[in-house]
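Here it is, the structure, as structure tokens.
Excluded from the complex is one protein chain; the other protein chains are retained at their positions.
Here is chain A:
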Amino acid sequence: MESEIAQITQHTGGVIGNAWLMIAFPLVGAFILLVFNKLTDRWGHLLGVAMSLASFVVAVLAFFELIGFGASERRRAVELYEFIPNLDLKMGLLIDPLSISFALLITGVGSLIHIYSIGYMAHDEHRRRFFAYLNLFVSAMLLLVLADNYVGLFIGWEGVGLASYLLIGFWQFKPSAAVAAKKAFVVNRVGDFGLLVGMFVIWTTFGTLAFKDLYGKIGEAGASDGVMLAIGLLLLLGACGKSAQLPLQSWLLDAMEGPTPVSALIHAATMVTAGVYLVVRSGAFFFPEGSGAALAVTIVGAATLLAGAIIGCAKDDIKKGLAGSTMSQIGYMMLGAGLGPAGYAFAIGHLITHGFFKADLFLGAGSVMHGMNDEVNMRKYGGLRKFMPITFVTFFIGYLAIIGFPLLSGYFTKDGIIETAVHHAPVLGWLAVLGAGITGFYMSRMVFMTFFGQKRWADDAHPHESPAVMTVPLMVLSLGALGLGAWLVLGGTLYDFLIPSVGGSAAEAPKFNPFTTPGLVTLALVAVGAVFAWMRYGRAEVPAVQPRGSFLTTFARRDLYGDAINESLFMRPGQWLTRLAVFFDNRGIDGLVNGLAAGIGGSSGRLRRIQTGFARTYALSIFIGAALLTGALLLVGTI
């Protein structure tokens, strides 16, 4: 099957030959906004939007240039410059169906988020800086997906980490935001450790870090299964960090400290999709169908999709509820990404549709907050559909898409993953079916608590619809949430398009069939979940104060005790280790040395004298000695 992966052709000229512009535009934007500082305050946001849109235009043009080639020639490598000669590493870009799909999503949804932010951040005195960071984010993410080698990918990877750090901590004067930003970066670095060591092994085994050369060398190097598995697991660790998969999920739920458009950007267009990209990009090398590494990917995906869904059920904070859903939906993509070429197409498909409906949902939540004095607690919402009709309709479309309501985007892509999973790994597949049911519950709960029922907000809240600069992006995104899935999946459009990048063959293209057992059971469970949510949060009155929940509810509210585990397993022992090391360094090593010096000097009293008073005399004597010595040497030299 892998033989269907197309050869990579060197490419010069045209739009593809200048694809680096995609990365450069937002990078230059970020540079100008940061360096020229306050001078750009008045028009900085417009520059940010323009740079993101310019990238989008390049991506669209490159896409059309790419489909002008025959399927087997749609992998174009563009060489840029020699990077690290010792590793025979040239910096270059790989424009192929996989990377261009990502580029379109990143720049397209990213630009909409930029536009929305003009309105959302209108009253923030640091809006210009916000746009600088947004630009940086888009640029880094594009480098990540377009680079033709692992080191370039890694630079983008960490650039994304930096941008998320800056954006999560955008309101860094709040201690909670500063802590959340640092946490995101540090947890991601645990994943980066995996990716880094993975690169060591790849380089040592195959002698290259470029995708293009790996295809040839994977077979001929004859690496043992153990080595291949190790590489796969190390890369998976990296993917878990960026994509917030178990066990590195904890940063995502805290990342809500940033302004809401940041959440949309992190969750929909960039960042969390990076792990999925890494797995799919490396799929042909290190995650072949049926390998242990691929199995690990599916297990992580299945576990996370359930964990995220359970967390989503218990959150009263609308953004945290959506964060749980992101974990869960990325889990679906991971599950798909471990299932070989058939799974890849659905994983990427779900990634794209999710990009639209999750951005739609997050920006919708932002629009709600905008009209509600930044209130995030859904227990203080209720009945908002009358006050913000556009937000309601667009949010509702996003909601229907994410629960997999028939014929909407999420329906096609999620169902594809479930079908493929049930076929290849039945146990995990049925867990994914269960997860879909839970999704039906918690997303319905969110919609009912926010837009239906009685008003529960305080008297000083005056809910109102957001301005057009915010609602128009919502409308565009909801259109994607409506129809994109059908377009990508029916007729195997995306599957066929991705074949040159990820393998598979047109003959084996999965046919979409809604009337299978898992498909029907999924729909039934989603309906049950939605009805259950209606009974508890739609029909019944929602208490304005969070009731004490059962053990299970508490478990979910506390994010499955993820933070507690991290704290007791790593943070506290780490603090003790640090204190111990500092003590040892001051008293142990230094004490020993000082004691030794004192011993040589005769008494500790004498040392103290040297330390406090006589240092200069002491040094002067050495200086005079040295000067005499030098003088003597010079004198001897002239003789």
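One rule holds in what follows: a contact is a pair of C-beta atoms (placed from the backbone, for glycine too) under 8 Å apart; a residue touches a chain by one contact, two chains touch by 3 or more; residues count from 1.
Quick note on the criterion: contacts and distances are computed from a predicted model.
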The chain that is not shown, which UniProt protein name from "Ubiquinol-cytochrome c reductase iron-sulfur subunit", "Electron transfer flavoprotein alpha subunit apoprotein", "NADH-quinone oxidoreductase subunit M" or "Phenol hydroxylase P5 protein" does it carry?
"NADH-quinone oxidoreductase subunit M"
Touching the hidden chain, out of A:135, A:208 or A:478, is A:208
Among the options A:39, A:84 or A:520, which residue touches the chain absent from this view?
A:84
What chain A residues would touch the chain not displayed?
34, 37, 81-88, 91, 151, 154-155, 157-159, 162, 165, 169, 172-173, 175, 177-179, 181-182, 185-186, 189-190, 192-193, 196-197, 199-201, 203-208, 217, 220-224, 227, 577-579, 581-582, 585, 589-590, 593, 597, 610-613, 615-616, 618-619, 622-623, 626, 630, 633-634, 636-637, 639
